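Everything on this sheet refers to the single structure shown next.
Removed from the display is one protein chain of the complex; every other protein chain stays in position.
Let's turn to subunit A:
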Amino acid sequence: MSVSQAPSTLQRIFDYASRADPYPLYAELRKTPVDRQEDGTYAVSTYREIYALLHNPHISSDPVNLAHPGPVAAERIKHPAFINLDPPQHDRLRRIAMRHFGPPHNPSLVTGLQPKLTDIVTGLLDRIGDREQIDVVEDFAYPFPVTVICHLLGVPREDEPQFHTWVEAIVALLDFNPETGPPERLQEGLRAREEIREYLSGLAEKRRDRQAGDDLLSKLVNEDGPDGRMTHEQVVSTANLLLIAGHETTVNLITNGVLTLLRHPDVLARLRRDPAMIVRTVEELLRYEPPVQLIPWRAAYGDATVAGVTIPAGSQVTLVLAAGNRDPARFRDPDRFDPDRPDNQHFGFGSGVHLCFGAPLARLEAQIALNAFFHRIPDARLLADPPPYRQSAVLRGPRHLAVGRG
């Protein structure tokens, strides 16, 4: 066995041992804003440089532009959703989906959901009742966005246990390293991707004429706009993307929100006196504990120069959003949780053409959930700090968050 080198900062970030508090490692990483790794990939961790690359058309989201795509990317190339495509295909597919979700054609959809969201949250809190111990994840932060995305997309809520298993396996692929990761994790993830596609394909088939409803899936299957209609394959990829993204990120945002507020009782006390402060609080949360900590890969389409470093075409680039969010060159006193922060242009939803599609919904969900939670459970206290974390370094958040009362 050869003597292994000390792990790089980026490798230590991916290491599960640092999941509860990766922020000191992010600070370490920022000392080299554009950090070339042993394997020829690049990690970018400072705000200005991340911003520049997110807005640089030479940085591609399409894995075909990776010199060494690897087994996970290869599968994405076969069934790309718009998150893994560049303009103009990305723009067209995203526009078709956006027609049924937001402005300019559907500007009031998300705001119109407010009563529905409040009902769902109230129902979950009613079910919690006056139980002494709560798992914020299982009892609240997970079931809420899942119910919402099922409702929006038109996926039966009762299928959740089934697709949840698939989604877990798929998320485990996000930071899968073929060099070091267990091959069965790869196989399991790839199989799950196939199965969830088959499942969604079946749902889409049923929407064709016969069972068309008011949901997004029905509209994607049946409606024509100025950009025409998606192919069946594209509908499935889009539904897959929206189901997973709508499922796996907001849960972290809400759970991180409960955790962070309980760690900052002064802010929580102010929020309870002034619920309108929730808007700024959620923005700060998106900066302070972003649900998507890093974009694991983008591909340099042409040579891209940033901070004096030229990233050659074909290179894999990791954009460490959470490190940029704590960059002291951009945010004063960045490790302070401060909802009053001016000019809070965080990377909580990314930036550029791939800016989070569901951002307006995620914002509203988190605002409603956090205000309602602390209204109903004013004496909540943490039973374990830090809580146990989920495996993923990319979609980082607690696996459980045990909260008691009084």
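Everything that follows uses one rule, which is that contacts are C-beta pairs under 8 Å (C-beta built on N, C-alpha and C of every residue); 3 or more make two chains touch, one makes a residue touch a chain; residues count from 1.
As a working rule, contacts and distances are computed from a predicted model.
Trainee: Out of "Pyridine nucleotide-disulfide oxidoreductase", "ABC transporter permease", "Branched-chain amino acid transport system ATP-binding protein" or "Sigma-70 family RNA polymerase sigma factor", what name does the UniProt record list for the absent chain?
Mentor: "Pyridine nucleotide-disulfide oxidoreductase"
Trainee: Looking at the whole complex, which of A:Ala27, A:Leu262, A:Val353 or A:Leu382 touches the chain that is not displayed?
Mentor: Among A:Ala27, A:Leu262, A:Val353 or A:Leu382, only A:Val353 touches the chain that is not shown.
Trainee: Which of these touches the unseen chain: A:Asp303, A:Asp340 or A:Asp385?
Mentor: A:Asp303
Trainee: Kindly state which of the options A:Asp35, A:Asp62, A:Glu289 or A:Asp327 is in contact with the chain not pictured.
Mentor: A:Asp62
Trainee: In terms of residues, what is the contact footprint of the unshown chain on subunit A?
Mentor: 51-52, 55-58, 60, 62, 65, 86-88, 91, 301-303, 352-353
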